[in-house]
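Okay, handing you the structure first.
Removed from the display is one protein chain of the complex; every other protein chain stays in position.
So, chain A:
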């Protein structure tokens, strides 16, 4: 027919015929009752498709020639459009179709089983008719109805469930919807429906869930509910600001509990315990972040900044961390494997990194290390060195050069002693054995030189050593640090019981006096030994007033030492141990006045550092305004401490007075470097 120019007639004939045919079909579909409606629709659709194929084949010639020329809709497409217009969009069918589809979904959501295959075919049909048909006739309404559904359901759940249960339910619904899409909806609907669930079930109730009493985020953290936390993380990740909310609530909780810990005087009584507690806390949160929060970097950062915040709330934190390390290196690490030692030291380093006042830590660490080295109390030389290396990596060689110097001195002293014994071995004979550590001033914490008269018995060998040393090292000065030494004394008591007493140098001086006298007054002791009063009293107290260690007897028996006391050799002394240690104790947390003093020294040390930074900066920049100087100085010094802006200003003024800097004459906001 086309060839004979009857294309138009053929085409319009097709349209008319198909339309009326479809109208009949429409009626039959409409007539279908209840559940059979979809079925009927589906069957007729399948038939129609088959028919369309055949028609297309038959009219192929027209399809290829007449239709393109006249810009008419191709046959197949025409068939679909007619189906759409006559059937799907027919008044009766359109709304009924929509209603039944949505009802099926609702039924399935309540737990009923529906014919998924049929649903699949229908939605596929809608897609075939055109995406806008699928969207307008079905999807749009599907999403709306789902939103209502979940809004209601979530409201119900939130009233009746605790946080963990709710999250489980939300997760279940979410997975359900995803599965639904894969079975009988278009894949592009997935993100849209999941959005609906996320909004209604999660986003709307985010805050309430997190803050829920007894089951919210904080409770989960405290009770270490990793699974629940993980679920919350995954769900909240799907909504904007979900993770931000979790992170913020967690951060403020950590900060608050940290702050409490740092300001609780009970907690602060035992520094070692305190630091252990900090480490445990860090471990706990690390575990939460790794197991439940997928090692999320933003959470790691929030944790770090929280710790940094509260650790520095207490100015004693640096001292306490050093005491913790001291305890571990003295005895805590005995019997621990090398790996575990490294692990612990790494954890300590992590706390160290949080400290703002690293220079204060350095001061204490030096003091404590000195005590450890000199008393030979370190558990593991390797562990000590390992920590120094870590500090060096973190802070640069300047930080550790003095510490390393201390180790060097110890080693050198060993060599010196070997040399001394080799050359003087024969001289010593039965006399007292001397072991000397020669310390380089400057590497070791500064000590005041105190007076103390050494007993005659050891003066000889001390002089021998001094001569030996100065003989091989000209130009040096040696001074005995009598406040830092120790001695082992062999003592015989009343009934012949022998003990070896390990004592401090001061204690040795006092005890040796009793070789020549059985009783001595305080004044006499003071006169002969010339030990400073405060130290002498402490020394006598440790010899006479401590149970189990009272090798001296005091008259009167009071607790405190006064000028009028008399001391006697306690020949009734007994101890079940052969070796008795009466020496000075391990490093302890400083008393308040000691702490003040250390702090003052730290402040004094900081002044030249600040000035050096200012001069360095001004030398480079020549001219700079005040705010920028403060910022640059802070940046330069932040690896050691946080400089106080007022102190910086004072240093600048001092430098102006000493004519290193001047105020710019033109712009009064600027400072100028004076070459």
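As a working rule, contacts are C-beta pairs under 8 Å (C-beta built on N, C-alpha and C of every residue); 3 or more make two chains touch, one makes a residue touch a chain; residues count from 1.
Here is the rule we go by: contacts and distances are computed from a predicted model.
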UniProt names the one chain left off this complex as which of "Alkylglycerone-phosphate synthase", "Histo-blood group ABO system transferase 1-like", "Defective in cullin neddylation protein" or "Autophagy-related protein 101"? "Defective in cullin neddylation protein"
Among A:144, A:248, A:346 or A:625, exactly one should touch the missing chain; which is it? A:625
List the chain A residues touching the unshown chain? 625-627, 630, 645-646, 649-650, 653, 656-657, 663, 668-671
